[in-house]
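Note that this complex is displayed minus one protein chain, with the remaining chains in position.
Lettered A, B and C in written order, each chain numbered from 1.
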Amino acid sequence: MVLATVFESGLSMEYYLILSSILFVIGVVGVLTRKNAIILLMCVELMLNAVNLLLVAFSNYHGKADAQIFVFFIMVVAAAEATVGLSILVLMYRNARSVDIGLFNKLKG
Amino acid sequence: MKIEQLVPLILLLPLLGGLINGVLGKKLPKKVVGSLATAVMFIAFGIALNVFFQLHDSVRIDLFTIIRLDSFSLNARFLVDDLSIWMTLIVTGIGSLIHLFSMGYMSHDEGYYKFFTYLNLFIFAMLILILGSNYFMLFFGWEGVGICSYLLIGFHYSDEKKGLLNSIAARKAFVMNRIGDLGLLIGLFLILSTFGTLEYNEVAAKLTELSPSNWMLFGITICLFIGATGKSAQIPLFTWLPDAMAGPTPVSALIHAATMVTAGIFLVVRSNFLFETPGAQLTQDIMLYIGLATSLVAAFIAMRQNDIKKVLAYSTVSQLGFIFVALGMGAYTAAIFHVTTHAFFKALLFLGSGSVIHAMSDEQDIRQMGGLKKFIPITHLTFLIGTLAISGFPLLSGFFSKDEILAHALHHNAFIYGALAFSALLTAIYMFRLYFVVFHGEFRGSDHVKSHLHESPLNMTFPLIVLAVLSVVGGALNIPGSHWFSHFLNHNVTGLDKVAELHVDNSSLITLMVTASVLTIVALIGAYSSYVMKKQLPVSDDKITGWAKLSANKLYFDEIYDVLFVKPIELISKLSHQLIEVLFLNNVVLGVAKSIGRTGDLVKKIQTGRTEWYLLWMVFGIIGLVVYYLVKI
Amino acid sequence: MSTANDYLPILIQAGVAIGFVVLVLVVTHVLGPKLNSKKKDANFECGIESKGDARFPVSVRYFLTAILFVLFDVEVIFFYPYAVNFSDLKLEGLLAVIMFVAFFLVGFFYVLKKGALEWEK
Partner (left out) sequence: MDALIVIFLSGLISLFIAFAKKPVLVLLTSTVGLLIAIALFIAQWNNPVTLFSYEGLEFTNTALLYSIAASIFALFSILIGYNSYKKQPEHTGEYIGLLMFSLVGAVCMLAFTDMFMFFLGLEILSLPIYVLAGTNKKDLRSSEASLKYFLMGAFATGVLLFGIAWTYGATGTFKIQEIGDFIYNNQNTGIAHSSILYVGVLLIMASFLFKVGAAPFHFWSPDVYEGSPNEVTGFMAAVVKLGAFGAFMKIFGIAFPDLHAFWAPALVIVALITIFLGNLSALNQIHFKRLLAYSSITHVGYALLAVLTLSSNSIENLWIYLFGYGFSIIALVAIAKLLNDDEDKISAFKGLAKRNPFLATVAVLALLSLAGVPPLIGFFGKYLVFADAFTQYPLIVIIALANSGIGIYYYLKTVINIFQKEEIEESKIEVPAIHIVVLSICAIAILVGGLVLSQYKLL
């Protein structure tokens, strides 16, 4: 049956690449389309996670662990980034009473 | 101490004096200022002598690199060989005497400290010009002396009577020199582009291996020569020198007679290896004939000048022409020899005239003078010696140096010899005229002036005496038979050793000398008879006619230049203003500028200030890169 | 080597579970009686008239705490690799981790001194 074949053949590299690429693109599109800064932040996180997936897949493919360590680092940095980002957003919210990036265009020209 | 330390010291001293006087001079008493400036000069001279005696081979002294880029580098480097040290001796020696003289001469001037500052700075610049080991240093000094001379010609710019004239004269000198400098600068660029260096010795070395085209060599040399004509007052750029007499007399003596005006000659002698190349033959001829013309024209003009300093100025121009003739014939040592003696007696004459003017309470018109010999005996005596020396009276310095040039001329071709001899005769005539009119006959000035007539103080007469002695014995330097000076210069100056030295046989030597002496004595007698016996006097300008009028009006050179250059240039500038600026620039160039500005505004529009757009642009960028990649493979 | 058969029961079980949940939800919705009235739909605050919006702005302190939590929480993942093979890493690894924690505490102290965790202020 269909299900069987999928599980039989074990997932080959391409799937991971495609999946992570799709995730990444979703993240990018989200960044481009959404106006709410918090959601932008989430989309960026999504991009990072796509990278994580890719890295893990590659490290499995190369049979090396270093990429997985790298993933740890990415996670931590992502957390730090999220922290900074959220605090900036709070600051922004206090000043502008909104987190809609469409409103922030005092600086231009 | 070794030469390496001494030479920078020579340069440092005048600079130091100049700086101290320039900064503190206003506060210090005149005595201190003057004696400081003079002291540094004498010390520098002493050091120069010391170097002169311990110098054997040419020495290079590296101070520092001004700019080093991988393509080329400009060095603050000095080249001490016999030529440069000799010039240094002249500059510092005569310089210090003239400083001493100025202490007395300028004593009543309020710009005292400024004067000595400029003077010291001039010496500094001149020494850089002489001692530099490359054309860059030479150019640096060249401009430096230019500025100092400009400042000193216009020194009395605030004078209520002649202030305006002074500043105009200064400006004229400045402009004329710029024209020359342009030529020099182009020459330097040509040298740099051809040889890739500005160091004298490297250029000389590369000359053989690169063997540039004759045209290039001609271009380089002619440009250098144009520079020389500017600084050394040759046709067509000589008219500034007589006007430069507006400056204080010591300045005329130092800058416009003894040292600065010989810079052009120095330049040519320095670059002799360039001028000796086949390509430069044409330049040499041009140099020769221009020198000849200058010396004749100037001598002719000098015949009927009534301003004591103007006469001397024109005689300077004529002597310089004389020297350029020598250079044109490749007689470099003869040229430097004459430069030396000329420095002696011309400085002497100028200082003498200064002393006269001082005694006459600033009256310069010789028609107001006369019979001064009993009022100012020392000045009279020294002035007489100077006159004899310059007019080539036998056994005085001028006699030998001129004679050598004449010998070369005879060897070169008879016509030049004749012309030179004629100009020498003219020189003798107008110099004796000047001498007799000023010192003989009875006094023609106002009684007021007469009451003030007085011999100058010692610190003014002393230099006169020293210079007089030098003018007498100076000829011994290169006396025929020994030719010490020629060998001295030839033994370590780049290129000069290759130049064939001319040795005339005794018979022709005798003839030469005899003719010269005869001419001089004829002139002497002629002048004596006309100006002392017949009491003939230079008449006021409006009465004179014919040749005399021509001469008195300086052959109308200024007027001719005015018609030939000034007027057309004014016209052109008017036109160009109308056409180029108003029509072309305003529309085209400004149009371009405007359009650029507009694009600027357009580009600024992209900066919307909206983050989402920025992100979009980034993504576009990435997509662009990916597309590039897809195209690439 | 696992074959499809080993996975099958799991699938079935999952299917059953999901199916049941959905079924119950749907059925109750269908069978239940519907009596709507304005009074009934109005949200009931123990007898008091409700006013204002339910989504009132949250104090920044919540954010702050949450943010700090995220920060300190995520760092824990560094303990996993250590936990997995701390026996091989021996003393060196221990020291490393101690250093890591020490820096952490420094940060924590800073937060405390800044008073970021004081609720009332």
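Here is the rule we go by: a contact is a pair of C-beta atoms (placed from the backbone, for glycine too) under 8 Å apart; a residue touches a chain by one contact, two chains touch by 3 or more.
Since this is a predicted model, take the numbers as computed values, not measurements.
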Where the missing chain makes contact, among the chains that are shown: A, B, C
Residue of B:Lys162, B:Lys374 or B:Lys604 in touch with the missing chain, whole complex considered: B:Lys604
Option from B:Phe189, B:Phe584 or B:Phe620 whose C-beta touches the chain left out: B:Phe620
In chain C, positions touching the absent partner: 106, 110, 113
Touch list for chain A against the chain that is not drawn: 17, 24, 27, 31, 37, 40-41, 44, 47-48, 50-51, 54-55, 58, 61-62, 64, 66-67, 69-70, 73-74, 77, 80-81, 84-85, 87-89, 91-92, 95-96, 101, 104, 106-109
Touch residues of chain B, complete complex, unshown partner: 65-71, 596-597, 599-604, 606-607, 609, 611, 613-615, 617-618, 620-622, 624-626, 628-629, 632-633
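Just so we're on the same page, only the chains that are shown with their structure count from here on.
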Chain-level touch network, classified as line, ring, star, complete or other: line
Inter-centroid spacing, chain C versus chain B (mean Cα positions, whole Å): 94
Cα-centroid distance, chain A relative to chain B, in whole angstrom: 80
Residues within chain C bordering two or more other chains: none
Per-residue multi-chain contacts in chain B, two or more chains: none
Touch list for chain A against partner chain C, complex: 1, 3-4, 7-8, 69, 72, 75-76, 78-80, 82-83, 86-87, 90, 94
Complex contact set, residues of chain A against chain B: 28, 31-32, 35, 101-102, 104-109
Contact footprint of chain A on chain C as seen in their complex: 2-4, 7, 11, 60, 63-64, 66-68, 70-71, 73-75, 77-78, 81
